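Scroll down for the structure; my scribbles are underneath it.
With one protein chain held back, the other chains of the complex are shown just where they sit.
A, B, C and D are the chain letters, set down in written order, and residue numbers restart from 1 in every chain.
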Amino acid sequence: MNTLIAISGLGVLCLLFEIFNFRKAIVPVTIIGLLAILGLTYAEFNAPASFYNNMIVVSKFSAVFSALFIVLTVFLIALSHDFYEDHQTKISDFIAIKIFMLAGAVAMVSFGNLAMFFLGIEVLSISLYILAASNRLNVKSNEAGMKYFLMGSFASGIILFGICFIYGAMGSFDVAEITEWSRSAELPIWFPIGITLVTIGMLFKIAAVPFHFWAPDVYEGSPTLTTTTMSTLVKVVAIATLYKLLTAMNADLSDTYINIIIVISIASMTVGNIMALKQNNVKRMLAFSGISHAGFMLMTLLNISNSAGNLLYYTTAYSLSGIAAFAVILYVCKNKNNEDIANFNGLGKNNPLMAAVLTASLLSMAGIPIFAGFFAKMFLFTQTIEAGYLIVVIAAVINSIISVGYYFKLILAMYNKEANEEATKTPFVLYAVAIVSILLNIVLGLFPSVVLDLLG
Amino acid sequence: MDNILNQIGIENYIFLSVILFCIGVFGVLYRRNAIVVFMSIEIMLNAVNLLFAAFSTYHQDAQGQVFVFFSMAVAAAEVAVGLAILVSIFRNMHTIDVGNLKNLKG
Amino acid sequence: MNTNLVLVLLLAPFLGFLFNVFLGKKAGKNIVGIVGTLSVAISFAVTLYLFASAGQEPVVLNLFDWISVQRFDISFGFLIDQLSILWLLFVTGIGSLIHLYSISYMHDDEKMHSFFAYLNLFIFFMITLVIGSNLLMMFIGWEGVGLCSYLLIGFWYKNQDFNDAAKKAFIMNRIGDLGFLIGIFIVGTLFNTLDFTTLKTTITTATDINDFWIAAAALALFIGACGKSAQIPLYTWLPDAMAGPTPVSALIHAATMVTAGIFMLTRLNFLFDMAPSVQNIIAIVGACTALVAATIALVQNDIKKVLAYSTVSQLGLMFLALGLGAYEIAVFHVITHAFFKACLFLGSGSVIHGLHGEQDMRRMGGLKKAMPITFITMLIAALAISGIFPLAGFWSKDEILMTAFHKNPTLWVIGSIASIMTAFYMFRLIYLTFFNSFRGTEEQKNHLHESPSLITLPLIILAILSFFGGIISLPGHSWLNEYLSPLFSKASHEAHSLGSTEYMLMAIATIGAIIGIGIAYKKYLKDNTIPTEDAEITGLTKVLYNKYYVDEAYDVIFVKPINVLSNYFRDSVETTLSALVFGLGKVTTRFALEGKKVHNGSVGLYLFAFVIGIIAILTYLFLQQFFT
Amino acid sequence: MIHIPDIANATAIQILFSVLSIITLATAFLAIYSKKPMHNAIYLVICFTSISGHYLLLNAQFLAFVNLIVYVGAIMILMLFTIMLMNLNNENEVHKPRITRLGAIVVFCLMCLVLIAIFRNSKPIADGSYEVTGEDYQSIKVLGKLLLNEYMVPFEFASVLLLVAMIGAVLLSKKEKLEK
């Protein structure tokens, strides 16, 4: 709870800084503030509690994921400094929106009442609509924002509809009460319908097939930093929320429900990977890659009762490598008007360090040891096999193979092609973010227990 | 006071709101004019709001109505942002035809 | 017996080899020759000592365990017994002579040091082959001599034809070697040892022996022998091997290496005795080889080719003897053959040397005067090989035919015909080469001269041996038989008492030989017929001249198909397999391209998919009962 | 079950409900189907108003008025404002291809069908009689207490939402001063 309040306060502080003309201090102060809040979250981790009539329930799960979101936001905000160089007047707005988005995200994993859940998801979504469309002179950005908005609000309608049915069945929005009743009484059919509809809405948010269509377009059109946000923070938030929703309200999923998850999971992996093969735009490619990773993350739902640790590990690994990759992409495409793979030609010579970081992050996403991505997949496979869904694992493995095809396309471009132009100077922050995130990724690979054991 | 549902039945409210919701969906699919699409989404949200109110009566519980407030707030916020995006699209592209949004594809 | 002595025997040639390889070029040609010859001579001396001092019992020296398999260990060891000493004697003896000969013969070659190196290496491997204490040790030598043969046939490596011949020899040998290996495997599996002495006791004492596998082992080993000793069907490499320098032909492809097959069969006589069916095969193959090679030799014009086919033919006779179980007779013929065939080859080398490389007998003639020593020695050897009493060849060949007569008259007929032919083609060679007038160029004529003494000395020695060599095994009183008798499990075949049949057979053989010589005399001396030029050869002669087209047949049946197959594999199968793998990628890419059309940027379509997804999920979850 | 209203025995409320429902659905449909954006908007206003009528029928007065204020008063005005600002009130909208429209209709029918089928198949709820607790649960007073006590956090959080929307709207429309 304190986390949420502090984050909201920090957002307001950002706006105040602009008013008082401390523009230069916004980024550092925000980062420091977020790090402080991280400490606050740590305190909450050890003291699970519920606040304000169960509106906010802080559990280990929520605390850990909140911490992850905060870390990711720190990275994102650090990257903002360079990204918004040319938009100095608006920087406070951007930062504030991101902070509020974080607030929404935290609300989404620590809700104790569906009202908080709904508001959280809306805060997050609306922030994203804005960020996606934020480059207002760019037609692509406009289009991305519009598409995202149209489909997103449609999905919100679905979620709302679902919540409505849940309410109809239970007469309450309180998660604890719903959980209790869902175990005991015979339920009207409204309840599963509601759950299904909410799930569908969340599947849209994590961009699972067939609700994924928005993702590539929006990722491609949005400003790169927004894409970074979407592909790391937002995806993680959405899957964590979905996980929490399902664990909270429907402890044992029916077989048919599981079948649907399996189908969607396999379809997401397959479509995402296959589609990514022939993309020229890196952002678009990573969008499809994100879709396939969504499929992987959905595998955690197959063994929902004890896969929280794996989910956390997978999302951490994925988002850290995503941050690292995007940091490099930001660097490479800084002064270009597109993000074609051709821009990466010769990066291996021009800037070996950045190239190495990107390579490492791509290898992590592809699931090559010793990066965290490998262990993430490994743990996931282990648990899925234990749960008896070998077929999903086989599909996942085949997809991992396909995914190498496009991840390596980028690596090939970096090392096997001649550079088009001279190397440019790399801003320090980009270096720092890229290296820190990839190092975290590797450390996570070497000591997986650190994260894995947080949620048992 | 008599419960109105004894006379009308919760099912009818459900059907009404389902059909209304579906009309909204239909609108989203059917029209290319962004404004009308927005309106369709509003219809969807209203359908849900109606159902909330009905369920609220069904359970004799005010929480459903409280939720409608939030839903309205969200709708308002969405419309504000959506229209802002729409305006900037119109400025750049001079059209609000959703079908023309095809720069991003493939 | 002294281990060191055996090591000296073995390593002297090897040291010679090392010296010639590393220091030969710097040391100069004379030193190379001397070192090379001396190293072999040392071995010969050691052999003589062993011969003199060895007792009846075989001596086994195990140096260390070499290879272990589960069933048995194979030691790196040597076996010195009568058979190996006998073989050592003529290997190192004739080896020394040929080394000596080579000093002069190869003096003009710039790579004389490598020549001597290879020769020494050959002797080394030959000794290994002979004194190996088990089949695998023998196999080292077996392959080693094959290697040396390869190196020496292709000694003039700038000529790709020679290289082809060398390669052919190696590969054909390897076909045999595979047989040998398979034989080793079967023997090892059956008896859990490869050691000759153990093997012998095991086999002779064993009671429950699987006839089929014994026969299989024997057959496989025989295939190995076929390869090395140029028997049908693996004989075609030997005539081609004449591409090598003549001393090589004399040493390797006449006297020593090609007799390795006989050595091996004799070594394993106890095994072959258990497999009569295989013995029959051996006899038949031997007889056929003798006849076929002899017919080919009838019409060859290359002096060395004649000798080569003659060698094949004689080897056939030896195998005939082996097949009949008369091992000691085969060994006897090996020895006499070593003498006279080496002599013939060296003589032909002398002729070729004198004519500066001319090998075609149609370009020779009348050399009798210019090269008297060569002529006389070759004449003696030719008489010996033709089986004229009382030269060495008479005794050995006669024994073979006699045995054949007793066992299987058909084989005797074949053998006799081959012998008659031998007499014919040998004297055809002698007449064409040494009699009448010289048919070469003027320039050659002017340079005709007798070869230097380093060449003639070995010739003379060998001629003497060819003449008197028969002494070692005269009918009725055979020193050789006695000497070798401990080797053989069965009591050696009953010595033919010299009855009237035997004398008649001898007479028939001699008369046959004389008839052969007579025909040759009539045709080539009296009528002075010169064989026609290649293009004009017709009819049966053409078939014979082209060696029954066996090479061509092999080419069509084996070599071409393999190459065609290889091309097919390389061009089609590999591409197809590769395409299959790439095809998976292509199919996926294809899907990706199709998928791109679906992601066409239309919000309407996206929402459509969304809604259909919802409908599908809801239908699946809640309306299953409608479909079941 | 969809009750075919028994007109003869229908109570006033039932008739009212039916009429309101027909108006709602019809205007909703027209709001989508009509070609002129202005007409769409007007139909939508009627639709929303009728929904307020439904709220009144359910005795949720506060909701009814809020609905009028927010939707008809704020949202629709905003839309109308935009339509007029951009001068969009003409029929130049290119129709979607026939197949798409057909598809939309099919999907619409399918979705209705599926949802209705699901709800018709569900077990009937209780016995059709709805209990009345009698206590006041939806007066403004109760709502206010609920909103500001139990739902205080979401209420506050909604302000964050609106703040974001506000910043966003400004961000998207504000022209930047190009300061160099």
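The rule is short, and it goes like this: a contact is a pair of C-beta atoms (placed from the backbone, for glycine too) under 8 Å apart; a residue touches a chain by one contact, two chains touch by 3 or more.
The definition used in the following text is that contacts and distances are computed from a predicted model.
Asker: Among "cytochrome-c oxidase", "Formate dehydrogenase subunit gamma", "Urea ABC transporter ATP-binding protein UrtD" or "NADH-quinone oxidoreductase subunit M", find the name that the UniProt record gives to the complex chain excluded from display.
Answerer: "NADH-quinone oxidoreductase subunit M"
Asker: Of the chains that are displayed, which are in contact with the missing one across the whole complex?
Answerer: A, C
Asker: Of the residues C:F185, C:F389, C:F591 or C:Y620, which one touches the chain left out of the display?
Answerer: Of these options, the touching residue for the absent chain is C:F185.
Asker: Pick out which of A:S400, A:T426 or A:N441 touches the chain that's been left out of the picture.
Answerer: Answering carefully, the residue with contact to the hidden chain is A:S400.
Asker: Pick out which of C:N528, C:S566 or C:Q624 touches the chain that's been left out of the picture.
Answerer: C:S566
Asker: Among C:E143, C:D273, C:D360 or C:E502, which one is in touch with the chain left out?
Answerer: Hidden-chain contact among the options goes to C:E143.
Asker: Give me the chain A residues in contact with the hidden chain, please.
Answerer: Touch with the absent chain occurs at residues 348, 352, 363, 368-370, 374-375, 378-379, 381-382, 385-386, 390, 393-394, 397-398, 400-401, 404-405, 408, 412, 415-417, 448-449, 452-453.
Asker: Please identify, in ascending order, the residues of chain C that touch the omitted chain?
Answerer: Those residues of chain C that touch the unshown chain are 21, 64-70, 76, 114, 136, 139-140, 142-144, 147, 150, 154, 157-158, 160, 163-164, 167, 170-171, 174-175, 177-178, 181-182, 185-186, 188-189, 216, 562-563, 565-567, 569-570, 573-574, 577-578, 580-582, 585.
Here, only the chains that are shown with their structure count from here on.
Asker: Go ahead and note the Å separation of the Cα centroids belonging to chain A and chain D.
Answerer: 32
Asker: Averaging only over C-alpha atoms, locate the centres of chain B and chain D and give their separation in whole Å.
Answerer: Each chain reduced to its C-alpha mean, chain B and chain D end up 5 Å apart.
Asker: Which parts of chain B, given as residue numbers and ranges, touch two or more other chains?
Answerer: Correct list: 10, 14, 24-25, 28-29, 32, 58, 61, 63, 66, 70, 74, 77-78, 81, 84-86, 88, 98-99, 101, 103-106.
Asker: By residue number and range, which residues of chain A touch two or more other chains?
Answerer: Counting only residues that touch two or more other chains, chain A contributes 115, 119, 122, 126, 129-130, 133, 136, 145-147, 150, 154, 189, 193, 216-217.
Asker: Based on the touch definition given at the start, go ahead and assign the chain network to line, ring, star, complete or other.
Answerer: If you draw each chain as a dot and join those that touch, every dot ends up joined to every other.
Asker: Can you check the complex and tell me which residues of chain A touch chain D?
Answerer: Touch residues, chain A against chain D: 8, 11, 15, 51-53, 55-56, 87-90, 93-94, 96-97, 100-101, 103-104, 107, 113, 115-116, 119-120, 122-123, 126-127, 129-130, 133-134, 136, 145, 188-190, 193.
Asker: With touch defined as at the start, can you tell me which chain B residues reach chain A in the complex?
Answerer: 10, 14, 21, 24-25, 28, 34, 37, 41, 44-45, 47-48, 51-52, 55, 58-59, 61, 63-64, 66-67, 70-71, 74, 77-78, 81-82, 84-86, 88-89, 92-93, 98, 101, 103-106
Asker: Under the definition above, what is the set of chain B residues touching chain D in their complex?
Answerer: Those residues of chain B that touch chain D are 1-12, 14-16, 18-20, 22-27, 29-33, 35-36, 38-40, 42-43, 46, 49-50, 53-54, 56-58, 60-63, 65-66, 68-70, 72-81, 83-88, 90, 96-97, 99.
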